[in-house]
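Just one protein chain is left out here, and the rest sit where they should.
After this line comes chain A, so read on.
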Amino acid sequence: MAEVEETLKRIQSQNGVQGIIIINSEGIPIKTTLDNASTVQYAGLIHQLVMKARSTVRDIDPQNDLTFLRIRSKKNEIMIAPDKDYFLIVIQNPSD
């Protein structure tokens, strides 16, 4: 528990990190540093996207699997690390 907190702090302390969300495989947020409304929104949308991305990768090659997903937009970058049960989402402002 404390380790988790510490690691989260480490991630948070990186340059430009705006928020961290951890959601389970169904899209329910478990831990977050953003406010509730944003969290819920991010969770719902990103969960769908990860499902889609994963199914895409696996359709192309069933032996393959999704390991990391990065969405870069004009204003920020969303990084998603999916796993079997949980997803870790980090939103960062790029430094340039």
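Just so we're on the same page, a residue touches a chain if its C-beta (ideal position, glycine included) is under 8 Å from a C-beta of that chain, and two chains touch if they have at least 3 such contacts; residues count from 1.
Just so it is clear, contacts and distances are computed from a predicted model.
K.L.:
Out of "Anaphase-promoting complex subunit 10", "Dynein axonemal intermediate chain 3", "histidine kinase" or "Golgin subfamily A member 7B", what name does the UniProt record list for the absent chain?
P.N.:
Cross-referencing UniProt, the chain left out corresponds to "Dynein axonemal intermediate chain 3".
K.L.:
What does the interface between chain A and the hidden chain look like in terms of residue numbers?
P.N.:
Residues 1, 3-4, 7, 10-11, 14-17, 22, 24, 26-31, 40, 43-44, 67-68, 70, 72, 77, 79, 81, 83-86, 88, 90, 92, 94-96 of chain A touch the chain that is not shown.
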